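Of the protein chains in this complex, one is absent; all others appear in place.
In this document, chain identifiers A and B correspond to the written order of the chains, with residue numbering beginning at 1 in each.
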Amino acid sequence: MFKTYSVFFIVFVDNEAELIDDTMKGILGQTYPRSEMRVLFMDNASKDGSYEKILDYIQEYPSLVSVYRMDRPTKPARLLKQASNYLRFSPVHFSMFLHPGDRVYSGFIEKAIGLMHMNGEIEAVYSNIDICHTDKSLEKQEAIFTDNCIIDKEVNYGLFFNTGIGAKVQAMFRGLQPGALERLVDMEKRIDRNDWMGAAFPSEGKIAYLTESFGYMMERVPDDVMFDLMTKAYSLKSQFYMTETVANYTERQKKDWADMEAAYKCIAENALLHAIRTEETGDIRLAEQCLMFAEMMCLDIVQDEAYILIKKAIENETSMQGIREKIVKGSVEPPRDCFIF
Amino acid sequence: MKRKPLVSIIIPNYNHSMYLDQSINSALNQTYSNIEVIVNDNASSDNSIAVVKKYIDQGVVVNKNPQNIYNFNYDILDDSVSGEYFVLLCADDILKSDFVEKAVRIMEEYPEIGFVHGERDYIDEHGRITELDPFFNCSFRVNGEEILPIFTLTDIGQSAQAVIRTSAFVRAGKHDTQSDHLNIDREQWFRLAMVSDYAYIREKMALIRMPETTSETSRIIETFYHPIALYHTAKSFEEWAKLNDYPRVSERIEVAIKRFAKECLGFAKVFLKRENYELAKRYLLFIRFADRGIISDEEYQKCWTILQEKRGASVEVDEYKKSSNYAFRKRNYEPPENYVLMEDTI
Partner (left out) sequence: MKNEACTYILIIANNDLDKLRRTVDSLLKQTVERELLRILIIDNASQNDTYSRLIDYEIEYPELISVIREKKPTTKGRLLKRMIRHLRYAEVGSSMILEPGDIICPDLIKNANMILRLKESLGSLIYETDIWDGQTIKSQTPIFTSNCVITKLCEDVYYKSGIGHKVLIFHRGLPIGLTVKLPYYEVVVKSHDWLSAAYHRNEANGYMKETGGCIYTEAQDMKKELIEWSFFIKRNFYAIETQVFSTKNSLNVQKEAVYSAYNCLSIMALQYAVQILKKGAIEEAEDILIFAEMMNLDIENDSRFLQLRQAVLAGNYEETLETLFVVKSEIPPRVSFQF
């Protein structure tokens, strides 16, 4: 009885009125038929006119745009839960989660849906994106892999932690990802959806990665870097709880253990990237905390060249130029068992 | 009390068949008459179901999960709450017979109160009781916002010590294991206090089981999960405080984190003693990470030296698992500001 709209864009808005236009431009500019798309704004009880702006958009595009306003501000995890709940009677074929200020380039939806139609096993399509700085300049990122590829998550779980450190991506999911209605995996709710690391969760299924840049995201640095890192660490701990607490070693668990160590190393390296960023702000305390955090999560990182260089730079108050490249490697070849296209 | 609305006593159970008789009886023997008792079994592998069966003639119901779903059982048992009030009685705990009556009377009189804590003693696996100092020095009721800062540091009471008004619980977002996971009690009290008022009964209302060893606690400490979860919870409260404008909570967060850091020092010593230097190092790093000032602490410095020299065997510390450790804690704190004394009404 209900029409199924192919694509749902879900946008969480938290007092970001001035950024909504940009995102809407991206959606309106899609080559994919507009009648097959829907936009749901989840308004986190904004007070800056965001809600009014959304209502204006609804008036202008009544069959495209919809809104749900929370009565009191809440956390991202609960917004996501509420969105899932709100859409439980709307059969959703494909979905994309956006922040205001993120823009999807015009061909992405068509390409991603085409891919998922052709291959029923693909659960999500990820693509490279550009980063839009606060001065509106666009920075290109190097693609994570040298070729477009299809990755089996269960077989290549560690890949999401071994590659693309610090890389940002955008994704279109089949259905209302992440996870089934009632099961939001911890990582998904906390990880910035644009983190490549976040693609690891949930841990089954196949995803496609496109090297071409199909959009841009607004540069976002968390207000409380430590909270952000710690929450990701917490999510990882939950994810690997069984692996860490089981005493017997089987082949599978050896692989899980390797994946787990890769994950902790990845988050430690993310902390190092934050430390490098403090050069602009001069926040030495934060830089030191990042180093401590990195060591706490991955004891071996103290032997890494990047760590040593950062530590020296902080102590001697010298520049951290060039250290980033030691962590953020260039494009790598996809693993041999991935399908390249 | 004129009205006697239904009170649901939900008993989540996993392999606690040896304690179920006591907990179920304590629920059935409440002086309050309108009670339903529901056991939520999380796929126990012992004879729990056989134990519960003895009570189904008295109206006790047991719902069983086909697979063990860990802490998500809390979310599932939310579905079983049909009373206007409810108690989450852990399968190994015991309620005092007049707890529900006293708590419901308070909440019937004061509709703004969303939950009531009673006091507790500990009981071990052999039935030996350790008497504890009450947390506060009097019974009182208070506005929810006043008690919020306290929950940043401690939970005051565990699940079995609380009778909760279901409508407040729903407003607070019910159980949300995906977001809360560990520290479930504390997060829950915090969220309840954001939407309702609080009352505290200084009388001992529950016996909380604290065996010599709790395997779950050991696991989370020994996989370095515990400090991360604590830090995350503290910051999570800070996030709520910012969203809803509770400056006094925001102020307390740093204090809370420093307190946790100090607690972790104890764990670090235990691991040094066990000569598990990797784990000890992580804890010591965490402590410094959480509290910069600890570098000047003598004890902390000693631990670092012991770590570097690998002299763990020389450390003097008790293993963290003993329940009898708690008997010596002195509490009886002053209630938060703007409290209203409540001796007469109980």
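To be clear about the criterion, contacts are C-beta pairs under 8 Å (C-beta built on N, C-alpha and C of every residue); 3 or more make two chains touch, one makes a residue touch a chain.
Not measured: the values here are computed from a predicted model.
Considering the full assembly, A:R88 is the residue among A:R88, A:R220, A:K254 or A:K329 that touches the omitted chain.
Residue A:Y241 is the one among A:Y68, A:Y86, A:F227 or A:Y241 that touches the chain not shown.
From the set B:N63, B:N137 or B:N338, the residue in touch with the chain omitted from the display is B:N63, counting the whole complex. Of the candidate positions B:S82, B:N137, B:T305 or B:N338, contact with the hidden chain is made by B:S82.
The chain not displayed touches chain B at residues 36, 43, 45, 47, 49-50, 52-53, 56-57, 61-70, 72, 75-76, 79, 82.
By the touch rule set out above, chain A reaches the unshown chain at residues 1-4, 35, 88-89, 91, 120-121, 180-183, 238-239, 241-242.
We adopt the following convention: only the chains that are shown with their structure count from here on.
Put simply, chain B touches chain A in their complex at residues 173, 176, 178-179, 181, 219, 223-225, 228-229, 231-232, 235-236, 238-240, 243-244, 278, 281-282, 285-286, 288-289, 292. By the touch criterion given at the top, residues 72-75, 77-78, 81, 183-184, 186, 189, 224, 226-227, 230-231, 233-234, 237-238, 241, 244-245, 285, 289, 292-293, 295-296, 299 of chain A touch chain B in their complex.
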